[in-house]
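Before I ask anything, let me first share the structure, which is written out below as structure tokens.
Shown here: the complex without one of its protein chains, the others still in place.
Now for chain A:
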Amino acid sequence: MNAVFRISGAGRLSQAKTASFSFDDKPYIGIEGDTLASALLANGVHLVGRSFKYHRPRGFLSAGAEEPNALVQIVRDDARKTPNVRATVQELYDGLTANSQNRWPSLAFDVGAVNDLASPMFSAGFYYKTFMWPKWAWKDLYEPKIRAAAGLGVSPEKPDPDHYAARYAHCEVLVLGGGAAGIAAALAAAETGVRVILADEQAEFGGSLRFESGARIDGQDGYAWAQAAIAKLKAMDNVRVLSRTTAFGYYAQNFVGLVERVSDHLKNPGRELARERLWQVRANRVVIATGAIERHMVFANNDRPGVMLASAARTYLNHYGVAVGRNVGVYTANDSAYAAAIDLKKAGVNVAAIVDLRDNPAGPVIDEARGLGIEINFGRAVVSAGGKLRVSSMTVQPKNGGGERTIPVDAILMSAGWTPSVHLFSQSRGKVAFNDETKRFVPGTYAQDCVSVGACNGADGLAASVDEAYAAGAKAAKEAGGKIGKGAKPKVDAGESWSRGMLGAAPGAGPGTTVKAFVDFQNDVTAKDIRQAVHEGMHSIEHVKRFTTNGMATDQGKTSNMHGLAIAAEELGKPIPQVGLTTFRAPYTPVTFGSIVGHARGALFDPTRRTATHGWAASHGAVFEDVGHWKRAWYFPKAGEDMHAAVNRECVTVRKAGGLFDASTLGKIEVVGPDAAKFMELLYTNPWEKLETGRCRYGIMLREDGFIYDDGVVGRLAPDRFHVTTTTGGAPRVMNHMEDYLQTEFPHLNVWLTSITEQWAVIAVQGPKSRDIIAPLVEGIDMSDEAMPHMSVREGKICGVPTRLFRMSFTGERGFEVNVPADYGEAVWEALWAEGRKHGATAYGTETMHVLRAEKGYIIVGQDTDGTVTPNDAGLDWAVGKKKTDFVGIRGLTRPDLVAKGRKQLVGLKTKDPKVVLEEGAQIVADPKQPIPMKMIGHVTSSYWSENCGRSIALALVAGGRDRMGETLYVPMPNGTIEVEVTGMVFVDEKGERLNG
């Protein structure tokens, strides 16, 4: 059974193939090939939504992507409830479930519609003026209520289960838009043999040929010609044809973003199909053939359901076989709407009257309409639409005033003319130019290698469009290296023209009127709102846009921008080009986050780096923390232990017996070459030339401004070879910093830099038993204190594999760092662990590492320093080579501010109450009784409970800190002020005897 407004014999869909669907829980029948819009209209449903602000009933304005009103929620399941889908582009599938939005309790009876009555409160810019008092009410009352009442659809509650594909593509010619012009351009380009991509947002190609009933090309019906041409293009190896694919963004150097809707039109897409596919296309030449969008007439109540664009009514009839009413009125300012009247009349729909603003137009379509017996009224205006949930009448008046006449209608088809779609051209940074004669903006100056053709370039008719497009396609292909094509230009035998029209408010909605004549349907902006914005001082179109919200939201003003601009220009008394056009920004139509994100979610969102012992740590109960991209073992709790207990145990065990710690994440760079020592001299503050082979040194790297950039232990493996370690987070930037100087400032130095972070796994073995743990596994290295003192490095073997064995300590205990090729990291760790257990050693994580180093006052760059700390500030002046004449940062260190008195210096802090652990980042003051705002003289950089000390310990940057030893300072916190004493930075083994203990 066919829906009542489906006209048998009309349209191109097979009426035998039905599809059932529901809208607001009511079941309907459509047919395959319908959009949700055409299927609802076939069932006589015009009322599909409520407007954003006034909750006015709304129907379909258009039959395409420009639709501002018919936004619905498509529900597949709990996780897939897509809001704000334009019913005019959503293809019907059997079982489709759609719901209306922004209404309560129902579409026909919506409580929010009181806003319409209260509209004086909601005039342009209302959110800047109303709901301001009392102050508290905004947050607690107004905002929640406004947010609940406004807004568009509702987000799904669950994560998106669909997957999204992505493709990069290259071509010589990319054609955007698959109407007559785009197809002609693609044919011309394809015939030259170059790679061509043709994309169109619709399911079927043809563009306006879908509704242009009279078009004939190459002896065929226009739409049939388009399908044949597409079939031909699809069969060519050098052509890729993408339907349901919107070019949403035009970026630099002919880089165009397209999104292909792969499965939103399918009943059961299945898991193997992506929902959407993002195409990132780099084209040598781009042909823009995006057509034009019809404008509505701006008159009172022009938003009533049933009032729609003339071309939309034609599309519903000629493509979908649906009549949008039984008794329609037509209101126009150009010829286009006549064709709609003629098509509908021929299909058996009564056309009550054509109301034409023009005084005495003439032409074949007017004659044809008259010949069909349609009443035509020239020089008249529709000053109001009657009806509420559906238009019921139109009130007609001579355009300069006079007696009114009300004509009953169930639909009004309107056309104020056509606006070229210059969106993508404008996004390419091309400059549009205003044509004063035709009152439209068309492409002017190009910024990229592209060309606009057809209606979007201001072509006025089908024949002109196709001619222009074919020539442009051939030229673009030739410029991109194509041969001369051997095809023939399509010949347009018959086609329409679409010139002229009007901009701005129609009579009855002009200056001085207060009727609701909508300019922007989606944002509920009326002609009066635009004029009000100008009156209130918004003289730039960008300000008018933001004040009224004209042209914002999901449709981005596709139908409203030109009307809004014209009304503002009229009110300002300026010509349109002087008022300017708002910027066209990507995306052209809404793009899902899913398609942008693609595969980059979950585990694929960001790379995760794991060390060689990750699996061992995980199986031994480690809790991990993220350090940059690394997963690092944080602590190893035993059964029943919380973090605090685990860390206390680990800290005590390391100092009492020993501990194993994975230090693989430290950055490692090998500096090699005849000039390696010279290079090190320049990059680090320390002297290196005299460092003996086999010895290590703690190095500090500065930026040129004199502040600490990184630090780490460096071992000299050979006269021409240094093994440099960096902080975990600093590894990439240190490598970059070194390369920068080597390549650009010191290119005369013969040095090679190699990142070896990933090549070596590093196992720190620390504690009094460390040598006993390692020694049984080592071959070829004398580990006695005499042969291998603190701060030395040896090469040999451990567990039969090569090792670079460092004797160094970040705990203050006797300590080693065992470097082995990363592939052997886990096996060597296992072997060391087995030895360690014999000595009562523990595995420890980063938290214990932090506590142990703080007990010794060893700094962490980036925690105890912040990019404004000099070596002197950190108490590391000893590491700066005093006799050196050059190193990066040497001049910065002598800047007046860096040598001034009173700089913040790193010191230790002990709380007067040893049980209180300070908060890192807490501010420090000298006098807690001073008035607020207090003078802050420093802050806590590191703070821990030290089980080894039996008290809390902290490091802090304090102004003039080293002159304050023993002074009492104060840390004001929300729950009271904490008293602290300034101390040295070393809390354990001040003499450093345990390094050899």
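Rule of thumb we're sticking to: contacts are C-beta pairs under 8 Å (C-beta built on N, C-alpha and C of every residue); 3 or more make two chains touch, one makes a residue touch a chain; residues count from 1.
Everything below uses one rule, namely that contacts and distances are computed from a predicted model.
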- Message: Which of the following is the UniProt-recorded protein name of the chain this complex doesn't show: "Oxidoreductase molybdopterin-binding domain-containing protein", "RNA polymerase sigma-70 factor (ECF subfamily)", "Pectinacetylesterase" or "Sarcosine oxidase subunit delta"?
- Response: "Sarcosine oxidase subunit delta"
- Message: For a quick check of understanding: of A:G348, A:P575, A:P747 or A:G997, which residue touches the chain that isn't displayed?
- Response: A:P747
- Item | Of A:S8, A:S155, A:Q253 or A:N360, the one touching the omitted chain in the full complex | A:Q253
- Contact partner of the left-out chain, one of A:P105, A:G512 or A:P896: A:P896
- Query: Of the residues listed, A:Q578, A:T608, A:T693 or A:N736, which one is in contact with the missing chain?
  - Reply: A:N736
- Item | Absent-chain interface as seen on chain A, which is shown | 251-253, 255, 280, 282, 429, 447, 704-705, 736, 739-740, 743-745, 747, 885-886, 890-892, 894-896
